[in-house]
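Every protein chain but one is kept in place in this view of the complex.
A and B are the chain letters, set down in written order, and residue numbers restart from 1 in every chain.
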Amino acid sequence: MQHIRLFIALSVLWAITQNSFAADTHGDDSEKEFDPMEMIMHHIADSHEWHVVSYNSNGEEKHITIPLPVILIDNGLHVFMSSAFHHGEELVKKGDTYYKLYHGKIYRTDASGTIAYDDNHEVTNSKPLDFSITRNVASMWLSIILIIWLFTSAAKRYRGPPSAPKGVQSFVEPLILFVRDDIAYAQIDKHKADRFLPFLLTLFFFIWINNLLGLIPFFPGGSNLTGNISLTLVLALITFFVTNFSGTKSYWGHIFWMPGVPVPIRLLLSVIEFIGLFTKPFALMIRLLANITAGHIIILSLFSLIFVMKSIAIAPVSVLMVLMMFMLELLVAVLQAYIFTLLSALFIGMAVASEEH
Amino acid sequence: MGLLTPDPGLVFWSALTFGLLVFILKRYAWKPILHAVKSREETIEYALAEAEKAKAEVEDLNATKIQIMNEAKDERDTLIKEARDLKQSMLDDAKHKAQEEADKIIASARMQIEREKNEAILQLKEKVAEFSVDIAGKLLEEELQTTDKQKAIIDKYLQEVNFN
Partner (left out) sequence: MEGLSLTTIGLGLIISGAAYGIGRIAQSAMEAMGRQPEISSKIQTAMIIAAALIEGAALFAIVVALMKG
């Protein structure tokens, strides 16, 4: 019970900070209408600073944020802290070019910081190549530090003679065995599975822990890393490469020259199978992105209800619904990690399967 | 859609980070853990097989023990039986001998009795003869004084006396 109470308290705190954060994106006018779409999009997108908390001081909003390094490749390498932008209020001049932070993205501008739009209200200013350590990158590094600490400290306990698992080991071991037995060994031929096991294990825990970190509503979490297409693209591409670089002769034979069917159908099948090569990782990429982002959007929308209706009376309802969503999202966090890993194992298993018929 | 446009910076950093993570975890976590788990599974399997073997051995031992015990019991039974038989035969023997001895003693006693009886009869006969002679003497004395007929009667009575 105590945990749940704490959880609700923290969730409300987060709602408040999110609100002030969202209000901040509108500029100085604090009486401006609250726009949930804006707030949600801001949360879901990447950012160049890590917001900790906002508070009201003498009618003025103060933010505590952690500035993150900006790395631009634009006629040479420019490295500076994102605090130089002052939350997008000031331009940064490097060489002859001015840079402006606008809605989380860095654009080239002229000396007065003009942002031009096209008909679809899309920004037409050109962008430099941005290799900044953004909030997502920082959160990813935090997560890998956590993962490495967790598993190396568990690995230390395996030194010495075999014994029953203890401590962190007994938490980690069933999960590892689950991935090994129910994902890897179930989908890939057992004698070939060991080669892919490190990849599958890393994939599972990386996605799961990052999903969970994304669910933490305040500072060390709160980023939407696994709901970001860049990350899911990378993970899906790695699966794609691992699958196809380990494909056997029979795997390629089944794709381009399906044995046992007439020639016209073979041609048709080879086209379909070839497209399938790319749609499989594509679906992996979109599935993770859509599930995680959708979860974040629903939770934020439910909280936004309070501010859209401008009534504290709706808060208990909203908080209860958010609580239920959080429970669901905890399940989704592990389920999506499981599905991503399971499907990766399945694709790899199909690629390395030996001749059966 | 901004949501569906990959950001090259994040793509670069996540590829690098994930690659690094796979490398580090493979080296410092998965290998030792999987290896240890596998060796533990093998140890457990081996221990179970050993236990099975030990159990079989114990069962074997038990069977042998029971067999030995049965044999011992049989032997004991035969021994007891033999002892009982021996005792019986000894008893029978003893009884037999005793009987014989007793018979002998009885026989000799009987003989003795016979002999003594005969002797006694003889003595009695002699005594009776003496008495008769005495009586006869007296009678004779008397008869001789009286008649010879009386003497004849005495003789006749003596003849009639049957000592048996």
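Simple rule for what comes next: contacts are C-beta pairs under 8 Å (C-beta built on N, C-alpha and C of every residue); 3 or more make two chains touch, one makes a residue touch a chain.
What you see is a predicted model; the values in this text were computed from it and never measured.
Peer 1: Which residue from A:F80, A:F282 or A:F326 sits in contact with the chain not drawn here?
Peer 2: Candidates A:F80, A:F282 or A:F326; residue touching the omitted chain: A:F282.
Peer 1: If I consider the whole complex, including the chain that's not displayed, which of A:M258, A:I314, A:L330 or A:L346 touches that chain?
Peer 2: Residue touching the absent chain, from the options given: A:L346.
Peer 1: Across the whole complex, list the residues on chain A that are touched by the chain not included here.
Peer 2: 37, 182, 186, 279-280, 282-284, 286-287, 290, 339, 342-343, 346
Peer 1: Using the touch rule from the top, list residues of chain B that touch the missing partner.
Peer 2: Answer for chain B: residues 1, 4 touch the chain left out.
Keep in mind that, in the parts below, only the chains that are shown with their structure count from here on.
Peer 1: Cα centroid separation between chain A and chain B, in whole Å?
Peer 2: 91
Peer 1: Once bound in the complex, which stretches of chain B touch chain A?
Peer 2: For chain B paired with chain A, touching residues are 2-15, 17-18, 20-22, 24-26, 28-37, 39-40, 43-44.
Peer 1: Residues of chain A touching chain B in their complex?
Peer 2: 41, 44-46, 71, 129-134, 136-137, 140-141, 144, 147-148, 151-152, 154-155, 158-159, 162-163, 172-173, 176-177, 180, 194, 197-199, 201-202, 206, 228-231, 233-235, 237-238, 289, 293
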